[in-house]
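Can you keep this structure in mind? I'll have questions shortly.
Just one protein chain is left out here, and the rest sit where they should.
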Amino acid sequence: MAERKPKVIGFCCEKHGMDAAVLSARSGKQFDASVRLVQVPCTGRVDGIHILKALEDGADSVFVLGCLEKNCYYDTGSIEGRKRVEYVKQMLSEVGIEKERVEMFNAASTNAWAFPEIVSKMVGVAKKLGPIGGEKQ
Amino acid sequence: MIVAKRKPLNEIVEMLAPYKKVTVIGCRSCVAICLAGGEKEVKMLVSALKVKNRKEGRKQELDGLVVERQCEKEWVKEVEDKVLDSDITLSMACSLGAQTIGDMYPSHLTFPGLNTGIFGVPEEQGVWSEKCVGCGNCIIHTTGGICPISRCAKSMLNGPCGGSANRKCEVNLEIDCAWAAIYDRLKIQNRLDLIEKIMPAKDWSTSHAGGRRVYVREDAKLTPHQKKGKEAVQ
Partner (left out) sequence: MKARIQVVLCKCCTEMPKLLNMEKLQKLAEDSSMVVSVMTVDAVCDGKDLARIVGEAKEREIDRAVVLACHKKDISPNLLKAYRRAGINEFLIELVNMREEVVLPHADEPERAQAKAETKLKAALTRAIMLAPLEKQSEEMKTKNVVIVGAGVAGQAAAHEAAKSGAHTVLLEKTSKSLKVPGVIMTHAQLVGASGYGGNFQLKIKAGEKVEELGAAAVVIATGGGWTTLKGPLAKAVKDAVPLYKFYEHMQSGMVPKGPVVIVDTPDPAGKTMKVQDYAWDDTLETVIQLKKKHPELLVYVIFQEMRAFGLSELAYKEAADLGVRFIRYDKAGAPKIDAKNPIALTVKDFSQGEVLDLKFGTLVFASIPANQDNQMIADALRIPMTVDGSIRRGSIQRWPVTTPKPGIFVCGSALFPKSRELAKAEGEAAGTMAGQFVKRGMIEYGGSVAQVTPEKCSACLTCIRTCPYEAPFIGAANKAEIKVQACQGCGMCVGICPSKAIDLHHYTDDQVMEEARTLLGGDF
């Protein structure tokens, strides 16, 4: 049976988050195909429910990628995004699930290196910790 | 309003472990406002429990919903099917809601998902501080609008204790001395003479110390003539 590849999903903001991902690809950077991206207008839109549902739906690790906090296009959106992620991490640690599976990142749209590093980190987490509940889905 | 907070999730997981079908019921009133048991918290809790169950390989059905105000029978009745259809109900309302469900369906298990709590005021978004303990006899008109029963750690009635220093409480250095605040307030109001008035020892019979309290409005009660169905029969 083919080995199950890691499942990583990222909620990226439409502004700097997605732009950073696009720029890295256009700069010729390669990153692991395991990553799926869902676009949101702002990481402030991300609800803890989205992150937890993603874990329910089979994600091994989830990240949220937004603008740098001092330069969020919507002023305070990535601050809100960070607070949502931290709350979910707290919940996960209370139920005994590794909180490293969920992470918040910030990047500038002009940074071509950030996105592949983020993917690499979260794929690493997914590979190290494996699917939640072992191989059975 | 009533402010509660969610029990640690590991406690909830342990509470619910033996049961196969769980219904989580939140409330749209106080606990939604203090971000403990509204629809969002209910959905997040259900999701987190499902993920945990997958990790443990535990088979458990989980469903989440909210009612308008869980301490009112009429609203709980609306979700009766969901309650009775489950092995156990986890209430994400304050204990009043949890107990209402329990009283309505005594043979059904209803467990509390929150720890209630305080009568709290939002000092700022996300911070609720206790300003009333429900002593039943409000005297804040004599203390410049600041309650010494709730805000003084010793519930002093006649000025600060000897341990008050730098406007802070000796029992808990993080909180302000209530009597320092009362003094400042009465000064602004030009009513410092009130400080010199001696308050007699408090009659605690109006507070919880006098036993479970029941507040009644006789004119609001329905006479047997008005009650519907079998409620009229004693």
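For reference, chains read A and B in written order, and residue numbers begin at 1 within each chain.
The definition used in the following text is that a contact is a pair of C-beta atoms (placed from the backbone, for glycine too) under 8 Å apart; a residue touches a chain by one contact, two chains touch by 3 or more.
None of these values were measured; they are calculated from a predicted model.
Engineer: Which residues does chain B use to touch the chain missing from this display?
Structural biologist: Interface with the chain not displayed, on the chain B side: 28-29, 32-33, 35, 38-41, 43, 66, 125.
Engineer: Determine and list the chain A residues touching the chain excluded from the picture.
Structural biologist: Counting over the whole complex, chain A touches the hidden chain at residues 4-5, 7, 9, 11, 18-19, 21-22, 24-26, 28-31, 33-34, 36-38, 40-42, 44-47, 49-50, 53-54, 57-59, 67, 71-77, 80, 84, 109, 116.
The criterion applied here is as follows: only the chains that are shown with their structure count from here on.
Engineer: Taking each chain's centre as its mean C-alpha position, how far apart are chain A and chain B in Å?
Structural biologist: Those two chain centres are 36 Å apart.
Engineer: Taking the touch rule as given, give the residues of chain B at its contact with chain A in the complex, in rising order.
Structural biologist: 8-10, 13, 40, 43-44, 47-52, 54-57
Engineer: Touching residues of chain A toward chain B in the complex: what are they?
Structural biologist: Listed in rising order, the residues of chain A that touch chain B are 47-49, 52-53, 55-56, 88, 91-92, 94-97, 132-134, 136.
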